[in-house]
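Okay, so here's the structure we're looking at.
Only a part of the assembly is drawn; its chains keep their places, and the rest are absent.
We just call them A, B, C and D in the order they show up, numbering each chain from 1.
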Amino acid sequence: MSDDRYERGAEIVARVYKDFGDSFLAEVAAAAPDLSRYIREFAFGDIYSRPGLEPRQREMIIISSLATIGYAAHELKAHIHGALNVGVTREEIVEILIQVAPYAGFPAAINGLHAAKEVFSEWDKISS
Amino acid sequence: MSDDRYERGAEIVARVYKDFGDSFLAEVAAAAPDLSRYIREFAFGDIYSRPGLEPRQREMIIISSLATIGYAAHELKAHIHGALNVGVTREEIVEILIQVAPYAGFPAAINGLHAAKEVFSEWDKISS
Amino acid sequence: MSDDRYERGAEIVARVYKDFGDSFLAEVAAAAPDLSRYIREFAFGDIYSRPGLEPRQREMIIISSLATIGYAAHELKAHIHGALNVGVTREEIVEILIQVAPYAGFPAAINGLHAAKEVFSEWDKISS
Amino acid sequence: MSDDRYERGAEIVARVYKDFGDSFLAEVAAAAPDLSRYIREFAFGDIYSRPGLEPRQREMIIISSLATIGYAAHELKAHIHGALNVGVTREEIVEILIQVAPYAGFPAAINGLHAAKEVFSEWDKISS
């Protein structure tokens, strides 16, 4: 059963975040293998894989939460990669960050925007 | 032009949040009329009314942001009312709060859930 | 396997937080049964039950984290109950909240202290 | 020397926050006498009493910080009392809370505004 959760989460991480997700979790695992396992099992195997919302919707919700947190640039970049991979457009990602501004404040929205700019620019390099 | 922004925002507040939105902003206006005006003009007239995301999506994003903030129970209740009014289901609202837990922590998710419970119970009373 | 995690977590919740823990999670379950299950499985079955730190140490760490968050009064009360149940003294709990002040600020420390006062007073009523 | 810090801080608390400050710190002292002493010695005897900024300016800065924190309603009320006592006007207090909105978000500003409304209404009762 526990293996199922891990497999289910690992499959999502690999499919949605591709190389970025695996390298993100490899860095976590370098200091705390169990924490990277919990992220696959709990954050993805338990939560993200639930029915009720589609991956596109989940990435929108997570980007909103991470932008609001304000100091989570690295996770935010991972989820912006993921959002693009599951079909959220660049315009929608920018729109989420604009929508967050009145609640989380401009500094949180701007930090989010800088993360988005970096990811968009990485994608431009790959596709060119 | 400025009147357009106000009218556009006020129309959204009245339509999406109904009585709850107007009484929420009336309380704000009792101490700071300009702040309640800015909320209508900027948060709704400028931001919420933008194309690019539907009201359903905006409410999901805002609920995620407000739950992550952790101390915004009153605004969160207003937006849960609004989410229900624009067609987000109770199951989806609970799902958003569950999705936020790994990023914002259980206390933020649970505070959000208690706000949701209160709103759901108010709706049950009205409809019964 | 998954049942093991739930059983292990539920056993800890019942033993450490006694009635307060179960009523806390029953309130969560009233709106989101899955979230209360994840708290038992993940927060307690996976994390809290790990070797490497004793329950006394875990409660000290959690009280520090919850006090720093600032808006988590309800969880903080649950963990102050738990801390007392596993042998953390009232003096140590107050000392943790004082130690947190230079980092999280006086308002966070004072919010924590008010939660502690409430719990201490509940214990005085029970034991008198 | 240490007594000087305490005396200096206690004198400020009594003069600036009057009854509200002493009852605020008496509540803190009920659970942690040392914490209420540190607030008088450090926050007021060391910091607030420094030259370089006037009390009016310090209260404006503190109100901005406490409103930004979002969950510090009780301290915020104490400092709004203090601000009024040292000559900050109601209009200026509301203006600070409006100025904070673009950075800390509307929910933080609105929480601050509700604290201000409560204090203003207490003052109206006293003076009527």
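In this text, a contact is a pair of C-beta atoms (placed from the backbone, for glycine too) under 8 Å apart; a residue touches a chain by one contact, two chains touch by 3 or more.
Everything numeric here is computed off the predicted structure, so don't read it as measured data.
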item: Complete-assembly copy number [criterion: all chains share one sequence; 4 shown]; value: 6
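In this section, only the chains that are shown with their structure count from here on.
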item: Equivalent interface to C-D, taken from A-C, B-D or A-D so that over half of the residue contact pairs match; value: B-D
item: Computed distance of Cα centres, chain B from chain A, in Å; value: 24
item: Whole-Å gap separating chain B and chain C, where each centre is the average of the chain's CA atoms; value: 30
item: Contacts with 2+ other chains: residues of chain D; value: 70-71, 105-107
item: Touching residues (chain side chain D, partner chain B) in the complex; value: 70-71, 94, 97-98, 101, 105-107, 109-111, 113-114, 116-117, 120
item: Chain B-facing residues of chain C, complex; value: 27-28, 30-32, 34-35, 38-39, 43, 66, 69-72, 74-75
item: Residues of chain D defined as touching chain A within the complex; value: 102-108
